[in-house]
Structures are given as C-alpha cells and as structure tokens.
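With one protein chain held back, the other chains of the complex are shown just where they sit.
Chain lettering (A, B and C) follows the sequence in which the chains are written, and residue indices restart at 1 in each chain.
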Amino acid sequence: MTIKEIEQEIISEFEMFDDWLDKYNYIIELGKSVQEIAPQYKEQQYLIKGCQSQVWLHAKLDEGKVVFTADSDALITKGIVHLLIRVLTNQTPDYIINTELDFIEKIGLKEHLSPTRSNGLVNMIKQMKLYALAFKTKMQNQ
Amino acid sequence: MTIKEIEQEIISEFEMFDDWLDKYNYIIELGKSVQEIAPQYKEQQYLIKGCQSQVWLHAKLDEGKVVFTADSDALITKGIVHLLIRVLTNQTPDYIINTELDFIEKIGLKEHLSPTRSNGLVNMIKQMKLYALAFKTKMQNQ
Amino acid sequence: MINVEHIRNDFPILKTHISKYPLVYFDNAATTQKPISVINRISDYYSNENSNIHRGAHYLSQKATEAYENARKTLQKFLNAENSHEIIFTRGTTESINLVASSFAKKFLNQDDEVLISAMEHHSNIVPWQLVCEEKSAHLKVIPMDENGELIMDKLDSLLTEKTKIFAITHVSNSLGTINPIKEIIKKAHAKNIPVLIDGAQAVSHLKVDVQELDCDFYCMSAHKIYGPMGVGVLYGKEKWLEKMPPYQGGGEMIKDVTFEKTTFNELPFKFEAGTPNVAGVLGLEAAIQFVQKTGIENIANVEDELLHYAYGKLQKFEKIRFIGNAKNRASLISFVFEDIHPYDAGTILDKLGIAVRTGHHCAQPVMDFFGIPGTIRASFSVYNTKEEIDIFIKALEKVREMFG
Partner (left out) sequence: MINVEHIRNDFPILKTHISKYPLVYFDNAATTQKPISVINRISDYYSNENSNIHRGAHYLSQKATEAYENARKTLQKFLNAENSHEIIFTRGTTESINLVASSFAKKFLNQDDEVLISAMEHHSNIVPWQLVCEEKSAHLKVIPMDENGELIMDKLDSLLTEKTKIFAITHVSNSLGTINPIKEIIKKAHAKNIPVLIDGAQAVSHLKVDVQELDCDFYCMSAHKIYGPMGVGVLYGKEKWLEKMPPYQGGGEMIKDVTFEKTTFNELPFKFEAGTPNVAGVLGLEAAIQFVQKTGIENIANVEDELLHYAYGKLQKFEKIRFIGNAKNRASLISFVFEDIHPYDAGTILDKLGIAVRTGHHCAQPVMDFFGIPGTIRASFSVYNTKEEIDIFIKALEKVREMFG
C-alpha cells in the first residue's frame, strides 16, 4: 500500500469514534500492541528526547525499503508512534522523503505533534526522514 | 521672622494669583531678581546637578546664622531657589535642621520638588540642611 | 473568612470551558491567574496614563513616575524591606537571580571559590550559578536532600566553608512543595559571613515574607506567580551589597553622567534598572499585591492548606500512587506519579477532561533524577480553587487509572 492509502485507512478507522475517549482508548490499545524495539536499540544513541516523553527509533534498510521500529516510555506517545510506523515502514527512502503526512491532523491528534508538546514525536518524524535520506545517499553510492 | 512666618508670608503672596499663569510670571520675576551667587562659587564643587536644570549653592556662617546664596541655569528653578533662600537664610543651624518646609506644596509648586523632576531642587534642600548640620557641629566643637 | 465564590468572580478566566468541561486550573505553581483588578490596572494605565518615566518634565511623565515609585514602596512594605531603594524591578525571578549571579560574581567570586545551592533548585537557580562558576573557575556545591524531599541539614556545616562566597536556595520547592527552614539556614550562613540569596518564586503567594526578619541578603520573586502580570519581577537586595555590586546592564536610567571616556552610575535602585522600565507591569504587580493584602496572606494560606489536605486525603486511596516530596512543612502543591502510568499519559487524559495540571520535570531535572522518575504530575492550588474542583480532579484520575490500569 502507498503511504497515502495507509493514511486513508487510518483516517477511516478513526472516523468510527464519535468521542475523544474512545479514540484515546484505541490509541492506548495500539500503544500496548507496538512491536517493541529490540533491547539493544533502546539506548542513548537511538533516543529522541522530549521534555515530557521519549522515543527510541531504529531504522534499517531491507531490500530497498526502510524498516522502522520504535518505542516510547509513554503509552499515548507509543500509540502514535505505532501509527507513524505503520504509515512509513517498508516504503522506499525516496517516497518517505517526499511525502508530507497529514493523517495525524485529520484524526484529531495534531496537538501531540506541536513542537512545544515536547513528547519527542516531532523530532521522531524528522529523524525518520533523515534516516530515509541517509539510506538514499548510501544506495546511490553503491 | 521665623521660618514659619516667612512661609506664611509667601503663601499669602501666592494666594493673590487665581491662575497658574500669573503665578509663574511671578516666579519668573523672582528668578530674574535673585541676588546672584558670587562668581567664585559658580563652580563644580558648589554644583547640585539635576538632569534638567542645575543649582549652585553656597553657605556661610555669620554670627551663628547660616547665610545662603544660590543660582540656577533655569529661571523657574531660580525663582523657587529664591523662595527657598528667603525662607532658610539667616536662621540658626538648629532651626534649619528641625523645620519641615511645606510652603512649596501650599503654593502649588510641589511638582517641582518631585525627586523625579531632576531639576536639582530636592537635593538643594537636602544640601541646605547638610550645611546647617555641618555648621552646628562646627559650633559645638568650638 | 474568605468567600471563595466572590474571589472566583474576580478571575475572568475561571469561567472558561475546555471543550465541554469547565476549566479546573491546578497549574498555579507555573503561573497564577489574574484578578480583574490587575487586568484593569494595566488597561487603565495604557488608556489614561501611559508615558515614559523619570525623565520628563511633563504631566503624564510625572504621574507615571510617581505611580511607579509608589509601587516600589508597596513592594517595600510587602517584603518589609528597610529601604525602598532596596527594591529593584526586574523581568522575573530568573532575571533577579541572573543579575545577582553576574554582578556579585564580578566583584566577589574568584578562582576556586565556591557557590552553594541545594538539591531541589529550579533550573533558574542552578544555571546562572553554573555559568558564573565556569567563567570564574569556581565550584558549584550542592546541599543534598533526603527521600522525603527535605534538606539534610546536618551537611550544611561542612558545606559552608571559608571558600563559600554565596549560598542560593529556594524558599519553597516548585517540584516538591517543601518549605525550607531558611531562617535557620540564613543564620548558619551568616555565622560564617556568607550572604544568602533566597529564590522566593513559589513562596510569596503562600507565605508572609519579611526580609528583615529573615535577614536574607537577596530575595527574588516573579509577579506572574502571585496574581500579577508576566514580564515583571523583584529583586530585594540589602543596600550594603547592592552598593558594592557593579551594574548589571548599561543604558538609560542607570547612569548619572555619560561621556565617551567615563560613565558614572546612578544611585540605587536606578543603578540596576537600565532602559525603559515595564511601568504597566509594575503597576499590575502593585494591584496584585493589593489583592493579596486585601484578601490576607494568612487567609490565602489557610484556603490553600485546606485544599492541600483535602486533596491528599482523596489521593491516598489510589493504588500504585507515589508521592514525590513528603516534607512536613509544605506549600500547597502535590507532586505524584502512578507507578504504572507515565505522567504524559495521565496529563493528556486530564487535559482532555478540562484539568490543567503540570506534567514533566518542572524545570527541576536534578530532582527528577534523584527520584529516578521522568517527571511527575503536579497539582498546585491557589486561593480561588475549591474542593469541588478537587473532586472533579479525583474523578478524572479514576478515569486515568481505568484507562491505563
């Protein structure tokens, strides 16, 4: 599926909720079900620090596609991390670099992406794109 | 005359004016008629600096009484200087030290004595009392 | 006694709703809300009195100057300073501390000297001292605290040495609520001739402060934490120190004479107030102080203490709750964590329910490191808060436990 298709899928899922409580319960469920990052990556160098909650992010290149795994210490952050990974993992570097995500806004979670929320998510997205760029450069040099 | 009597005299004089214009014209006249300070005292060491206008003040002891002369670069300041001298000159040090002046307020010129007006007048009054204190100490030591 | 409904009516923002929920504002340690008298004082100033001050011979300037200098006297009385020129208006506690750190260090801090702070300081009472210590190759020493969030006073004697040039400590901790025994501390420091700076940011809205009785050398506060506007603060300093300290910032107001060769500085307090002051802000602060005086600081403290105990009682029953800071003597704030719920998660849900509490490290990372936690949930109460609001808060926490439990 393309990034846009996955985004659309998520948006449809969230349209089912008519109050914020159900929505957050769902995110929390997602948070609990995140495929946890391998312990060796839960280290300083993979850490994206926020003032409030933190994110660990790992990326590797697998047959021309970027595979992300991530984790957070807060469950809600983790739920959103889950969604971000679902959208961006297993896509080509080029595609990741060039796509602007807007599903977070559409499902009404924009506030968590405010640069001032300092939960690590804004920098996580930046970091995902940086990984994609790094892999792209690497592939071109091969 | 006592300080209080002179103050009362000045207050009576000013009661004649029913608008500020006449009052200021009178002060300006007084300013023009100040007995100017002797040139040798119009020097740095006799200067009381204000941000807006400046005052020179000289004092000497004459038969147990303090004799003040003073000058200012601004005419209105000079007029008020004239009044202050009229009240405080030729009085004993003790009397000068212990009397609180209130005629300036009563004739409606209080604003010129605001510490923030920075025309040198507040510090002039302080300085007059300091001179009186100095002379008093000197007399006691004789 | 205080009529809280009456007081609430004075604070327009308390009528706000966060989506469908009425606002419950428990973030008072971050900043308090403003009574209408403060808001109006600022509007009135700009609508009727606005002028630059200290320099003008004209009416508005004169009036504004008088109002500003009267506000200084109001603050003098509020803190019971000996002289009004010991009251310096600054931008806030942070600037007050930076002013002292920078100016005091220039004159009195040398290589290998020491500055003493405590383990429970706000970043604003840590970083300025780190900066000057680094500059002067001096050392920053820290008096530790125990698991309850109380200073280990036994350590004080050995930390106050002949190398200690100044001791900077908070009156009330913003992350733990601890009220420090500063009178005793000051006495001990003074016995060794060490001056003491008190960070009063969290104290002045809850405690009667008398700088002469405390005998502190410096006392710092922010207007915005005591019902006043942002962008204004106070530095109280003893004349004997302020006289000796070099100016901090240079500019208009703080000079007597300027030539390109040599500048002489104005007397106190102007020496430390460079540039056009925040007149409206200072008058807003004065109105805030008048609100406190009218309400009565003891009355305020009583209301707040009652709220604190009520909330404690209710919180106690939660499972897996851990209180961070259990000092005996405390101001009206509670910091806690659920052992199994991240503060960010809790904060997010509370926010959705209209409750404004602070989650995170509260600008006191070393405190969080000490307790081994990423942050806390902090509820801080003010005179306009009610038990009903605490009930709402408790219900919301039950919801949080239900969602994450």
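In this text, a residue touches a chain if its C-beta (ideal position, glycine included) is under 8 Å from a C-beta of that chain, and two chains touch if they have at least 3 such contacts.
What you see is a predicted model; the values in this text were computed from it and never measured.
J.: So which shown chains sit in contact with the chain we cannot see?
T.: Spelled out, the missing chain touches these shown chains: A, B, C.
J.: In the whole complex, not just what's shown, which of C:Gln130, C:Asn326 or C:Thr386 touches the removed chain?
T.: From the options C:Gln130, C:Asn326 or C:Thr386, the contact with the absent chain belongs to C:Gln130.
J.: Tell me which residue among C:Glu184, C:Asp369 or C:Glu402 touches the hidden chain in the full complex.
T.: Here the residue in touch with the unshown chain is C:Asp369.
J.: Taking the entire complex into account, which one of C:Gly177, C:Pro247 or C:Gly325 touches the absent chain?
T.: For the chain that is not drawn, the touching residue is C:Pro247.
J.: Determine which one of C:Asn148, C:Gln212 or C:Thr263 touches the chain that has been left out.
T.: C:Thr263
J.: Provide the residue numbers of chain A that touch the chain removed from this figure.
T.: Contacting residues on chain A, toward the hidden partner: 49, 51-52, 111, 114-119.
J.: Go through chain C and note every residue touching the omitted chain.
T.: So the residues of chain C touching the unseen chain are 12-13, 16, 18, 23, 25, 27, 30-31, 33-34, 38-40, 42-43, 46-52, 55-61, 91-95, 97-98, 101, 106, 122-124, 126-131, 135, 140, 142, 222, 224, 229-232, 247, 249-252, 254-255, 257-260, 263, 274-281, 344, 347-348, 350-351, 354-360, 362-363, 365-366, 369.
J.: For chain B, enumerate the residues touching the unshown chain of the complex.
T.: Within chain B, the residues touching the omitted chain are 20-21, 24-25, 28, 51-54, 73-77, 112, 118-119.
Convention: only the chains that are shown with their structure count from here on.
J.: Classify the inter-chain contact topology: is it line, ring, star, complete, or other?
T.: Graph shape, chains as nodes and touching pairs as edges: a line.
J.: Can you check how far apart chain B and chain C are, centre to centre, with Cα atoms defining each centre and the answer in Å?
T.: 46
J.: What is the distance in Å between the mean C-alpha positions of chain A and chain B?
T.: 79
J.: Scan chain A for residues touching two or more other chains and write them down.
T.: none
J.: Enumerate the residues of chain C that touch no fewer than two other chains.
T.: none
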